[in-house]
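Input: a single structure, listed below in structure tokens.
Omission of a single protein chain aside, the complex is shown with its protein chains in their original locations.
By written order: A and B. Residues from 1 in each chain.
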Amino acid sequence: MNLDFFVEKLELQCKCCWENLRREVAGGYVGDLLSDVIANSNSGDIWVTRQVHQNIVAVATLKEHAGIIIIQGVQPEKETIEKAAKEGMPIMVSSLPAFEMVGKIYNLMHST
Amino acid sequence: MKLAEIKDILDAEIIVATPNQLEIDIKTAFGADLMSDVLGHARSGCLLITGLTTPQGVRTAYALDIAAIVFCRGKWPLPQSIEIARELGIPLLSTKYIMFETCGRLFEEGIIGCIREICVGDSICEI
Partner (left out) sequence: MKSESEFGGSVSVVGHGFEHAGRVSNDIKKTLLAKGIPEGIVRRVSVVIFEVEVNIISYAETGIIKYQVLPDSIIIEATDQGQGIADIELAQQEGYSTADDKIREMGFGAGMGLSNIKKFSDVFEIKSDVGKGTYVRSVINIDGKKDHRG
């Protein structure tokens, strides 16, 4: 499954790096404590978070995530999108809270 | 479903919970590490799924009458957090699953998220 599949199924709004939506998604991670995400997430994860400042791009790039989904209807900061565009890190947005978003992603991953 | 069933689904350990508390019925859940999100969006009676082990998490749960807290990622709360939870009567569990797996498993079993319309204009936000 690639990012595009999730964008379509979950009606996510993509903010940049559409060309990288073909990236394969290996797993999922959800969390807002950056040191925890650095310690425990994996390469190829789709990262669900509430954080919107540009540090999330550095973390996602470091951990080689497939992409970042920002939930709860919050918008990423302008600097975050700019940095993501430079790094080629897709940022997607949804109004759902984390529990629902993760539940649906989990469902999709386990049903195929 | 009851907190006892949630404990089984998550292969969780009980940190603090009385037998009566394990019978609490839980229908909704909220996953977050940031407490302002919990204060702003979680509903009373929900299950809080978090990796934040500090006392603030327990105090946030008390402010909102959250039913119970599950610490994910194998986290164990600080001793001070456990003491405060005992004092405030909030059950605590710990699961080794990461938040993604924890939310996923509970969602599949029919627990729903704390979705409610964002309050705008003159409407009062009930919690």
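What we mean here is this: a contact is a pair of C-beta atoms (placed from the backbone, for glycine too) under 8 Å apart; a residue touches a chain by one contact, two chains touch by 3 or more.
The structure displayed is predicted, hence computed values, not measured ones.
Asker: Identify the residue among B:34, B:49, B:70 or B:99 that touches the chain left out of the display.
Answerer: B:34
Asker: For chain A, enumerate the residues touching the unshown chain of the complex.
Answerer: Interface with the chain not displayed, on the chain A side: 32-35, 50-53, 55, 74-75, 77.
Asker: Footprint of the hidden chain on chain B, which residues?
Answerer: For chain B, the residues touching the absent chain are 33-37, 39-40, 44, 52, 54-57, 59-60, 62-65, 80, 88, 119, 122-127.
Operating definition for what follows: only the chains that are shown with their structure count from here on.
Asker: Between chain A and chain B, what is the separation of their C-alpha centroids in Å?
Answerer: That gives a centre separation of 23 Å.
Asker: Which chain B residues qualify as touching chain A in the complex?
Answerer: 29-34, 37, 41, 49, 51-52, 73, 98-101, 103-108, 111-115, 118
Asker: Quick check: in the complex, which residue numbers of chain A touch chain B?
Answerer: 27-33, 36, 40, 48, 50-51, 72-73, 96-100, 102-107, 110
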